[in-house]
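These notes concern the structure reproduced below.
All protein chains of the complex are present and in place, except for one that has been dropped.
What follows is chain A.
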Amino acid sequence: MSDAMSENLENINPKLYKKLDAREITAEEHDEDVADEFDAREIFDIIRNINDPEHPLTLEELNVVEQNLIEVDDKRNKVDVKFTPTIPHCSMATLIGLSIRVQLLRALPARFKVSVEISPGTHFSEAAVNKQLADKERVAAALENSMLLGVINQCLAPKN
């Protein structure tokens, strides 16, 4: 994880993507009496503004997260997020995945089973990164590492 502290930018000129407009809130969603299930757009709104560890840009602006790569099954308590590293040898992939995971752990009710994986075929160490992100024991241990937690919190901090 020490790579995460690297000062050298791996991808100097990342491609920028257009941001989604703000979500329109329907009358039904305003109605407190209607049970409101989580959907892909809601999950996307929770993670779209996570900051990239090296660029002053959000994961949405870098197209690392996309609404159509999120699957939600509220009744079965399942949230599956796929993310796309900007380059196939990105050493930040685990850190980015961990940031998405932590953000969802903090924002969603505990009943949800969250999986965060790399979009198939978009990273050289896809299997290893996915295995690491799926291992809750290693994720728990990582989050007890104050230096790493500091870096993650920076990624999660809203920009002014």
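Just so we're on the same page, contacts are C-beta pairs under 8 Å (C-beta built on N, C-alpha and C of every residue); 3 or more make two chains touch, one makes a residue touch a chain; residues count from 1.
The working rule: contacts and distances are computed from a predicted model.
The unshown chain of the complex is recorded in UniProt as "Probable cytosolic iron-sulfur protein assembly protein Ciao1", chosen from "tRNA methyltransferase 10 homolog C", "2-oxoisovalerate dehydrogenase subunit alpha", "Oligosaccharyl transferase stt3 subunit" or "Probable cytosolic iron-sulfur protein assembly protein Ciao1".
Only one of A:K19, A:H89 or A:K136 touches the absent chain when the whole complex is considered: A:K136.
Chain A residues in contact with the hidden partner, per the touch definition given at the top, are 110-111, 113, 131, 134-138, 140-141, 144.
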